[in-house]
Every structure is written in C-alpha cells, then in structure tokens.
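Every protein chain but one is kept in place in this view of the complex.
The block that comes next holds subunit A.
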Amino acid sequence: MTDTSVRQDSPTAPQQSAPEGGDAAPARSLGADARRQLARSPLFWVSAALISVFVLMAIWPSLFTTVSPNESILRESRSLPSSDAWFGRDFQGYDIYSRVIYGARASILVGIFTTTFTVLVGGMIGTLAAYNGGWIDGIISRITDMFFAVPFILGAILFMSALADSFTSYFGVIFKVVLALTIFGWPSLARLMRSSVLTVLPNDYIRATKALGASPWRIIRSHIIPNAMGPMIVVATINLGAYIAAEATLSFLGIGLTPPVVSWGVMINDSIVGLRTTPHMILFPSLFLSLTVLAFIMLGDAVRDAFDPKSR
C-alpha cells in the first residue's frame, strides 16, 4: 500500500513503467481462472476423456465397429461374448457391441438438446422473473411451483403417451423425448437462475451501469447474465447426465424411444426378460449408460469446483 501511494503521489512521473497493485499474476477473468482450475483437476480429464469417446461414438459410430446394428444372425441368438461378437448377441441375434455403439447417439442427442433447451428456457424465464420482480415474478414463481408438484417421470409419461402417434421418425421421437424432458426440467433451472440474478441485482455495478445510461437489455445481457450464470451452468452439466438416464428410463418403460431406434434404454428393455439366463445382454448397455451419466456428473462436479472459489 505504501508502494502504491508513493507512486500515486507523482502519477505522471516517467519511471512508472511497471504498473502497480498486485499484478505479479497476469490478468485473468473468472472464466480463465476456472479453466486453469479445470486443467489441474484429474476429475475433469477423466470425465472429459470419457465424454469425448461417447461423443465420437454418437457422431461416427462406424469408427468403432464395422458391423451393422441391424444385422441379425438369428441362429446365434443370445450367444455369449466371443471374438466374433465382443459383447455377445441378443434375442434377435444382433451384435450387442455394435448396438451399444450406435445407441450412444440417441442418448447424447437427448442429453445435449435437453440441456440446451432447459438452460435457454429456464435461464431466460428465471432472469425475467428476477429482473422485473413484482407480479411477473409472482406469476412465474407460481408456475414453476405447479411444475414441481407434478412428478417428473409421471409428467413425462403423460406427455409421451399423449403424443404417442405423432413424430414417429428417429429424430421425431428424439424431439418428443427432448420436449417432454424440457417441459419438466426448465422450472428447476429457472428457480436457480432467478435466485442467482437476485443476488447480482443489488450490486453497485448494476446501479452504476444504470446511472451511466445503459438500457435494460444491455444491463441484463452484459452485466447480469455473465455474473449470474455460474450456478446454472454447473447444475445444467450435472443434469445432462440425469437427462440421459431419464431418456433411458422412458425408453425402458416403452414410451421413449422405440425400436427400430437403437438406444440403451431400448436395449435394456429388450433384454430384461433374460436377466437371469443371459445377463450379458443387459450388462453392456447398462454399463455404457452408467458410464455416460457418471462422466457428465463428474464433469459437473469439476466445473462446480472450478467456478466456486470457496471449494478450493
């Protein structure tokens, strides 16, 4: 501090080539700080590696297998893992390894799209509620309460059965699942965003920006959202895993993705009858599903640690 004030005494003096005030460390934003923290976290690298593999599977399944997931060899139905079919074959004589690879696409698509939509919808509505306050906040908060009153799976089941006969193409079904999960997933993010915007709003820099003539839209976009979105990003990352599990749950119940779409949930559903006689049929899709969900939850944890200075 003495150092500082001495320099400030002669602010125009030429010898001030070195800027004062704790700049031994280079300038870092909150984001850059978080990135550095992430780079040092083994949790992050393990989850990132797993996720990269699954995403690669979703984009180019042919990189991992040359066998078509719909190539049926009925006489080898229910055969155990072998050099020919690494994970064995299911009732229809499909190669389980190939189907597990091809099944990644549906899960990843559902997870990513649902997360994107819930973040957009929930974030927007939550910000709107907190920024406007008053009756707008009241109405939005009551609406989120109403959604919380409906059990997630029950709501999704109702939605999916109501739309059972429409959108039956591959992407149509995925879209339906995403829609169902988004409808029942946004309220929690909206609540989270609302509360974190409320903590940002009373800060002086929001008042200062307002006092210096910024428009409401600019205040929200440049000043509120960047400061308030941290918690939502963390929860959304963790939710991504949960949405993949929810998709598998719906497919398992027979109302999510349905054959011929290949998905882990569908595979688990198909093989449940052989649980005691041919457990390998259920083992591999379950393993991949668990690994994917685990990877995203681990990533969420790593991101949370990186964004939350208190956890260091």
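Please note the rule applied: a contact is a pair of C-beta atoms (placed from the backbone, for glycine too) under 8 Å apart; a residue touches a chain by one contact, two chains touch by 3 or more; residues count from 1.
Going forward, contacts and distances are computed from a predicted model.
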**OP:** If you had to name the missing chain as UniProt does, which of "ABC transporter ATP-binding protein", "Probable chemoreceptor glutamine deamidase CheD", "Diguanylate cyclase" or "Carbon-monoxide dehydrogenase small subunit" would it be?
**Re:** "ABC transporter ATP-binding protein"
**OP:** Have a look at A:S52, A:S82, A:S161 or A:S215 and name the one touching the chain we're not showing.
**Re:** A:S215
Original post:
In the complete complex, which positions of subunit A touch the hidden chain?
Top reply: 1, 4-5, 7-9, 11-12, 16-23, 27-31, 203-205, 207-215, 218, 222-223, 226-227
